[in-house]
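Selected chains from the complex are presented in situ; the others are not included.
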Amino acid sequence: MAENAPRPRGASPFPPLRVGILGATGAVGQKMVKLLSGHPWFRVVRLMGSARSAGLRYGDAVRWLEPTPLPSWARDLPVEEAAPSEECDFVFSALESGAARELEGVFSWAGIPVISNAGAHRLLPSVPLLVPEVNPDHADRLGDLPEGRGFIVANPNCSTTGLVLALKPLLDECPVERIMVTTLQAVSGAGYPGVPSMDILGNTIPTIPGEEEKLEEEPLKVFGEMAEEGFRPARMTISAQTNRVPVLDGHLLSVSLEFSRPMTPARANSVIEGFRSPLEGLGLPSAPSRPVILCPDPDGPQPRLHSNACGGMSVSVGRLRPCPVLDLRFVALVHNTVRGAAGGAILNAEFLRARGWLRERRA
Amino acid sequence: MAENAPRPRGASPFPPLRVGILGATGAVGQKMVKLLSGHPWFRVVRLMGSARSAGLRYGDAVRWLEPTPLPSWARDLPVEEAAPSEECDFVFSALESGAARELEGVFSWAGIPVISNAGAHRLLPSVPLLVPEVNPDHADRLGDLPEGRGFIVANPNCSTTGLVLALKPLLDECPVERIMVTTLQAVSGAGYPGVPSMDILGNTIPTIPGEEEKLEEEPLKVFGEMAEEGFRPARMTISAQTNRVPVLDGHLLSVSLEFSRPMTPARANSVIEGFRSPLEGLGLPSAPSRPVILCPDPDGPQPRLHSNACGGMSVSVGRLRPCPVLDLRFVALVHNTVRGAAGGAILNAEFLRARGWLRERRA
């Protein structure tokens, strides 16, 4: 199967960086292991887990959830307790929020950059909340940080990532003032073991703790402007209602927007169609050619059929039509554990590598 | 099991009416058969189906979908082709829209009242779109119709029924100007065979043909005023986004409202809590004591747990909270095949019976 040797996706412009994964045995950590298998720029050298797993082979410590086999290079790596080490040029954090709050700071203080999927530090003024196709300039914040220290760069919550990518082409065209969004979220967003089957089989749950707050706050930072003191939130108002549904992967968002100027569905359509990734030309291995695509299926986008567009890295948009209450309505779909989590973090790291924020730490 | 003899739910104030069911073999027709089993006011005497089923015993013609046994009285009834007959004092229509368009008129013209669940005639000026706890006065329209003719009374679409019931207590308190609603709808709403399993297992579908139009139009008629020419639509604007989810029964609605005056969640809560059914005292066998209830579960309402409140006849409301974009948000749940279809039609018939619009046709 896949080897941990760099894949020949064209010649790599850099010698590969040595990477650690915090929370490697969890669902997001596993997805990182899978997506980093054979990555041309990054080479996983440390898998870190809880004290309970530490010392075990990764293959023994993990309850592997992916439908592809556990990569052989990872199977035999030992799980280690989370601690900064000279071995890693940077680490990915797939930690749960509680552990992230503590450990990400430890690594960062020790000079090790943390590319985090966790929610713990997303709203800190020193932490760029980065979706590189949306707010690449936010990475410049890292230039203000003290030399020799690490840093934390976070990707937003899975639903937020879907929302901001879907909005980006439209916002480039015209400011948005008010947003209503109702989500239908997959169970994989709750991690493992996560949602008990007795709660969700043949059922939907109209509440996900903390999720609505994230969806209402995080986009304001992503679309905000860098300022002296941090990131000045964008001026827009968001109302989010979140639902859990019996779907494995793929968050669906019913969105309605109010623009500051009229925007027809036809215009919105062509704006999305014409959107080009600002990452084009950087050669980032995980960057989708089209980060936002119009779903070709009139009954879509649907999680089962369209979540994997561009390997799960593209957000699909469909059913653009006028909204009788606000201006424009549509449906968006994001692969919550790829683009909305592990893949989003990896793309962030690639972007920061290309921009020079991540590099070899050894003399 | 259940017999077709009247149930002893208190003494019946009327001799039972003789009832036919149009579309008796379909999913809604079956639910009617189940709910009318042992009904104290109505006695099913004719089960009508398509030409294909006609002549068969009902037990042989039907693919019984209910988790309770097919009532023995119905098993042996013959399925007959739909045709007006002196045997029925009125008929229930569980027809699909196409068949309803044709047949409901035939029965009505023949002097046989039609209590319909179908969408075909809901927006006709002569047809009350009735939810008796919401717009009982709309039945008075029947007084304008020519003597000796039948009439059609329809209940709204399943999602609409949930929405208007949830709104009723709030609207009694304060006018609503704008409504955003996103639905998560059960597969039983599409009838049988309906949604193929390959489309919906582990999936959600962000479109239901014709459903959004119904949700945006029907409430305006329900909340409208009777006028010379028909029903003057209420002045409110609705935006509906509808999704199909892998749930068997129970439509969930994420609702957001803009009132013409401020309304706090606390006020909304107490308004709903204090809402009393206008049907109290009429002794209608299927009327729920509380047509709108506040869900006691903070994670609710959920289809699996709460759809059956009051035998599926009550709408559950939960998570009342402020909306950053409009004024108030909440979640509502309606049992789509009971309150939203068969049970709603039966309650309409009971109400019309109590009010004298339905009565024995024989001399």
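Letters A and B mark the chains in the order given here, with residues in each chain numbered from 1 onward.
Just so it is clear, a contact is a pair of C-beta atoms (placed from the backbone, for glycine too) under 8 Å apart; a residue touches a chain by one contact, two chains touch by 3 or more.
No experiment lies behind these values; they were computed from the predicted model shown.
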Just want to confirm the stoichiometry: 2 copies shown, so how many copies does the whole thing hold?
4
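The criterion applied here is as follows: only the chains that are shown with their structure count from here on.
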Determine how many degrees of rotation, between 0 and 180 and to the nearest 5, align the Cα atoms of chain A with the equivalent atoms in chain B.
180
Whole-Å distance, chain A centre to chain B centre, using C-alpha means?
43
The answer for chain B against chain A in the complex is residues 178-180, 182, 184, 201-207, 216, 237-239, 241, 243, 245-248, 252, 254, 256, 298-305, 318-319, 323-326, 329, 331
